[in-house]
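Of the protein chains in this complex, one is absent; all others appear in place.
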Amino acid sequence: MTEPLLRVNRLSKRFGGFVALDNVDLAVTQGERVGLIGPNGSGKSTLVNCICGTLHNETGSVTFAGEKMDGLIAHERTRRGLARSFQLPRPFMSMSVADNIRVPLLYTVAARVGHHVSKAEADARCMELLKLVALDAKAARSPRDLTQVEMRKLELARAMAAEPKLLLADESMAGLSHSEVEDIVQLLLRLNERGITIIMIEHIMRAVMSFSQRLVVLVSGRKIADGKPDEVIKDREVIGAYLGQ
Amino acid sequence: MDVNLLINAVIAGLLLGGFYAAVTAGISISFGMLDIVNIAHPAFILLGSYIAYSLNVGFGIDPIAASILMLPAFYALGAFVYQVYYVSFEKFGQESLRGLAFFFGLLFVTEVILLLIFGVDYRSVNAAYIGSSLSIGPMEFPLRLLVPCVVALAMFAALEVFLSRTFIGRAVMAVSQDPTALRLMAVDPTRIKRIAFAISIATASMAGAILIVIQPVIPSVGRDYIGRIFAICVLGGLGSLPGTLIAALLLGVIESVTSVFYGPSWAPAVSFGILLLTLAVRPSGLLGR
Partner (left out) sequence: MRTPVFVLLEIVAGAALFLILRAVNNDYLFFAGYTVLQFIVLSTAWNILGGYCGYVNFGSAGFFALGVYTSVFLYTVNQNLEELMPESLLPLMQAIFPLPLPVLILLGGIVAGLVGLGTGYLTLRLRGVFFAIATLALAVVLQTFVVNWSFVGGSRGAYVIPPSTVPVLGPYIQYLFLLMLLLVILSVTCARLIERSRLGYGFATIRDDELAAEACGVPTLRLKLIATVLSGALMGMAGAPFPYYIGYVEPGSAFDLSYAVNSIAMPMIGGTTWWAGPMLGAVLLGTLQQIATVTISSAVNLLIVGLLLIGFVIAAPDGIVGLWHTWTSRRSKA
């Protein structure tokens, strides 16, 4: 078996006396589509934050593309190909939509060894990404002028601009309408076709089920299930955890 | 090292620390609990000093009694300042940069106004207890320090009781962490913050009065307290009154010992050293997790 792209090994995280993550193991192979679900407060976002370096885990380790991530701060992990989107979109409000996407191009792609991004190249790349998420008509606008779903798309496009190997999409669809959810799922599938491994953290089961090849369930900081989606949702413990809340 | 000197330095430091606790109480509420970085607080304290001075010199009122008389006025002033701050910055979530500049402007303007009215000469008050002291063996308690310390501790205890025992007090403690929960309980977070900020400014009235009992003041004295009160507030763990008290006593003793053994002109550097050290090593404060 080949070494997985991402390996999370016995990861634990506490906040004071509260155990947010308890010995979590997770392995994701190149090109996979993984869904991560769990009730509110189960530690999903904490796991994302620990993988991306926003938070530091006390014990356990994160290995990505064969390299230990522990001790690297968030931007160093982004530069190595680990990108994320935020649960609540956090665009740079003082910049135009296009400039929002330019930031990772300038700081991630250009900073990677062997890459030099000229201005024309960066402009072209920006427009390409904006076309992909159908925001090209609003390139010069402020993020303030965007709708909720457009804001989510900008968030994903910005994560994509870092040219990641792995994308962690943290609740990209919360609060969106039926067709908008479908829109985002299609977008993520297209990204996956381009060879990007994706972990989708989501509450909307319809979206998770249609997207994921594998489902991971987190409850109270522990992983209670990991396997084929249709099998996992029949699991007694999983049903119990969801009905019990 | 002279033991008597050390004992009296520590006593003076503890008395001073009690006073520092009163000075910092306001900041502990506004900065620690409400997340409002009111760097103009020392200017309000100085305002309290000068009002106590005016009432003392003009009508012969005891400075501490004067400060209690002025509590409602300072409360109203605090409510007004918070309203301006809320309408101009907090409502739009722009409090960081501009809010800081706003309070800095307030600090400066208050200082200049005091300067224009009272000039650059040192001003002091008269009261029966200034000048005499209480001696127990080798220990000496100057009343000029003892009375303010007792008043400060009384105020501090009242605040602690108010915050931990009353509904509004507990709402104040909760307001910065969970405004939504307050809303669900039909409590308007803005109103709670206004009350709390007004109280924090009201403490400045008393802190100002005891400041002028302890030492003569000039308008620029407030600036010396900026580093000190933030050092205490951070060291005490933001927003914890017991932590604030411990930190204040500690800083008082360290400063007093420094000034007895190395000279008073070094004392201001102590607080900054402690502030930087705390920020670098233990930003959650002494009692923090």
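Going in written order, the chains are labelled A and B, and every chain counts its residues from 1.
Here is the rule we go by: a contact is a pair of C-beta atoms (placed from the backbone, for glycine too) under 8 Å apart; a residue touches a chain by one contact, two chains touch by 3 or more.
None of the values given here were measured: they were computed from a predicted structure.
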Option touching the unshown chain, where B:115, B:154 or B:185 are the choices: B:115
Contact with the hidden chain, among B:3, B:136, B:186 or B:280, goes to B:280
Out of B:53, B:197 or B:230, the sole contact with the unshown chain comes from B:230
What is the set of chain B residues that contact the non-displayed chain in the whole complex? 37, 39, 84, 88-89, 94, 96-98, 100-102, 104-106, 108-109, 111-113, 115-116, 220, 223-224, 226-227, 230-231, 234, 263, 265-266, 268-269, 271-273, 275-276, 279-280, 283
Absent-chain interface residues of chain A come out as 52-54, 73-76, 78-79, 83-84, 86, 90-95, 99, 102-104, 106-108, 110-111, 158-159, 161-162
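Rule of thumb we're sticking to: only the chains that are shown with their structure count from here on.
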Based only on mean CA positions, could you tell me how far chain A sits from chain B in angstrom? 46
